[in-house]
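Note that one protein chain is taken out, while the other chains of the complex remain in position.
We just call them A and B in the order they show up, numbering each chain from 1.
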Amino acid sequence: MSASSETVISGKPPSVSSARSADYVEKLALAERDAAIALPVLLLFASAIIWLVGWSVLNFILAIKLVSPGFLGDGSFFTYGRLQPVATNIFTYGWASCAGMGTALWVMARLCRVRVGTPFSVLIGTAFWNTGLLIGIIATQAGAGRALKYLELPVWSQLIMFLGFALIAIYVIGLFVHRPPGPGFISQFYIVAAFLWLGWSLLAANIFASLPWVRGVITAVNGAWFAGNFQGLWFTALGLAAVYYLIPKVTGKAIHSYYLAHLGFWTLAFLYPWTGLHQYNGGPIPAWLMTLSIVATTLTIVPVATVAVNHHVTMVGSHFMMHYSPTLRFTVAGAMCYTASAVTGILLAQRSVSHIAGMSFAGVAQDYFVLYTFFSFVMFGAIYFIMPRLVRREWVSAQLIKFHFWGAAYGIGLTILFLTVAGLFQGSGWNSAVIRPVMVAQMAEAPLRGTILAAFLLLAGHAVFAVHFILMVLRMGQVSSEPTYLASPTASYGYYEEEEQETHGKGAA
Amino acid sequence: MSEHKIPEFLIPQKYPKHEMEGRMDYDEAGNVASLHGAIAREKSEPAYEGQNKRLPNWLTVFFCVLLFWSGGYLFLFGGGFRNDVFSERETVATMYFPRSSAPAGAAPETEKTPFELGKSLFTGTCQACHQASGQGVPGQYPPLVGSEFVVGGERRLVSIVLKGLQGPLTIHGQSYNGQMPGWESSLNDKKVAAILTYVRNEWGNKASEISPEGVAALRAELASRTESWTESDIRAIPEKAPLPGGKESAPAPAAAPH
Partner (left out) sequence: MKHFFPGILAAFLIGWLGQVLLPYNALSRIDPFVDADTNEIYPVNVAGIANQGRDVYIASGCISCHTQQVRADYMGGDLERQWGARRTVARDYMYEAPVLLGTLRVGPDLASVGARDLAGTGEADLSTMVAQEKLARWHYIHLYNPRILSPDSNMPAYKWLFEEREIKGQPSVNALNLPPAFAPKPGYEIVPKPDAEKLVGYLLSLNKNHSLPEAKAAAPAASPQAGGAAAK
């Protein structure tokens, strides 16, 4: 795996020609790149985790407010209608985007093998992004928000964020442009494409929404198009890029098929821009436009299944590693949920399902499924992988990681379950004309109370994660030559060895 | 590509050579254990994905089936790709989703009765002068309430509306001198009939409906006349004269609820 023909770094390796030395030199180069990119990635991760904790608190408050509207008073600043989009924006633009950009930056720096100085532009870009988000949040909370999903922040704050984003994007694309000659890694393609697509989407959607002569349902179509791109082209691409890097890296195997990876990428590129509209099933949009969107969403099973096959076959024989590797546990769980969330997304896009699940909490559950169970879990895995390489300490305690995992897993699992149930109650309630509106709200109330517990679990898991992260940043992690594992690797291997030998007939590295 | 002038601030520059020699400047270069730890715990980078395995056959078949489904769905529910079709079941799909009752959106139309139509048209057309109460303005616009011209013969009434009325007019002993314009160029037959049906059955008036066909026939008959009526002209028309093709005034119909 580290034969000298594949150690592509500029400059000559030292004259000792053994494979071991070439491997050593390559790892040294990796360590060097990690050191160079450490500060911006750390900054992005730190902002991401701060936003995550903030979101967890808001999410908990919102879950309570949904069933007890008077919680925290009746003032304008904390009213549900303003707090809810603020929470969504903090999650997507704060936690998820910063974690995604940090991971993307790190993966690109490694894969593109470019020696870099301190990327000041990225630091400034991060500052712009966070500042724009913060003041946009405050303005929205004070009532200056817009009414488009994921575009609620005022346009001037989005402009500030976009300037920061552009700096980071230019840097990432610069890394890509300087990569060594060769076919390239699939992760690089996903990352570069993700940055370009989000940049274009942000610009186009915001400008279109601000043109005073653009009126009518096309504004909603524009907003839905942006929302689809945000989930499907930005987060999905970044998440898949991380999975495509981490799974081979941790398991030590190459990705199963180069061809399938590219098939998955290009079908994603052509299909996902069309997937945003189905949230308006039944709405005042011409039928052909809705039908196109539903067809495209259904066809996304092609990239999803392709990627699933690729990941699954790569992982076959290595599932026992999820027992001890925090990275793999989070990342593979996330990758499996990518497939699952895509399937539920396709189901929800069908008009017959929209009859009962449309415009209900089931749609909110779907958003959580994609953005949290897939994307955020992959990001957790990536952060657990990357941090030791940035601060050169290992994670303090496997217990904390386990607590985080199970808190997040139960938290999001319950959230999605309860919201889906609430949504189905809601949808069937609205469809039954004899049920009064207040009764519909009451039908959904029991599962909504359950989301309060689920939000609390999420908050607990994230608080532990944040504390653990702070310990790492303060360099209080373990000095060790072995990563922090959740269980003993040899024991895990032995435990599954018999099973693996039965099913696959051979062990894995 | 490394000779371009984009500042390093913005884009990483590719350093030409000797990457490895003596340029590693770790902040704790003396911490050999940490450095070795970093290298020891690192796994090798994965190889390029060189394999070219294709899709499993069953998946390829599934995708082809899906494509076929997509084409069919697009044809059935695409609404003919028209921008004014919003319900996907309204065009081709009605073959496969027959409606037991009228299709959604094409439910029995709110067809207004002549009285209701006339009422809404009256507001925009006649009310300015004859007032919403139908009482008119003393000295200027005659009242419609209990007016002999309104509840009397149809021919007189429709003639006034089509051609207009000028000069002094005496009704119930009061004199009025407004200028009523002719409406034949701005109101079609249906509208004239509706307004007059309304006027003849509102405010306590009770008289027969006016039919659009009758209006059309009278309009044709009077086509050659260009000037509006005067009081003597209009009183020259027999009082109970019907519209062409009609009988003498029939009893008042049941008024539409209002």
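Following the convention adopted for this analysis, a residue touches a chain if its C-beta (ideal position, glycine included) is under 8 Å from a C-beta of that chain, and two chains touch if they have at least 3 such contacts.
Source: prediction; values computed, not measured.
Asker: Return the single residue from A:Pro40, A:Gly132 or A:Gly145 that touches the missing chain.
Answerer: The missing chain is touched by A:Gly145.
Asker: Identify the residue among A:Trp225, A:Tyr245, A:Tyr324 or A:Tyr338 that touches the chain left out of the display.
Answerer: Residue touching the absent chain, from the options given: A:Trp225.
Asker: Which chain B residues would touch the chain omitted from the figure, given the whole complex?
Answerer: 83-87, 89, 97, 104-110, 112, 117, 120-121, 124, 190-191, 194
Asker: What chain A residues would touch the chain not displayed?
Answerer: Spelled out for chain A, the touching residues are 65-70, 74-76, 79-85, 143-149, 183-184, 189, 192-193, 196-197, 200, 204, 208-209, 212, 214-223, 225, 229, 233, 266, 269-270, 272-274, 276-277, 279-286, 289, 292-293, 351, 354-355, 358-361, 363-364, 426-427, 430-438, 441-442, 445.
Going forward, only the chains that are shown with their structure count from here on.
Asker: Which whole number of Å gives the spacing of the CA centres of chain A and chain B?
Answerer: The separation of the two C-alpha centroids amounts to 44 Å.
Asker: For the complex, which residues does chain A have touching chain B?
Answerer: 1-2, 6, 9-11, 13-14, 23-32, 35, 110, 114-117, 119-121, 167, 170-171, 174-175, 177-178, 182-183, 185-186, 248-250, 252-261, 263, 284-288, 290-292, 294-295, 298-299, 301-302, 305-306, 309, 313, 351, 388-389, 392, 394, 479-483
Asker: Hey, which residues of chain B end up touching chain A in the complex?
Answerer: 1-2, 6, 8-20, 24, 26, 33-56, 59, 62-63, 66-67, 69-70, 73-74, 77-88, 90
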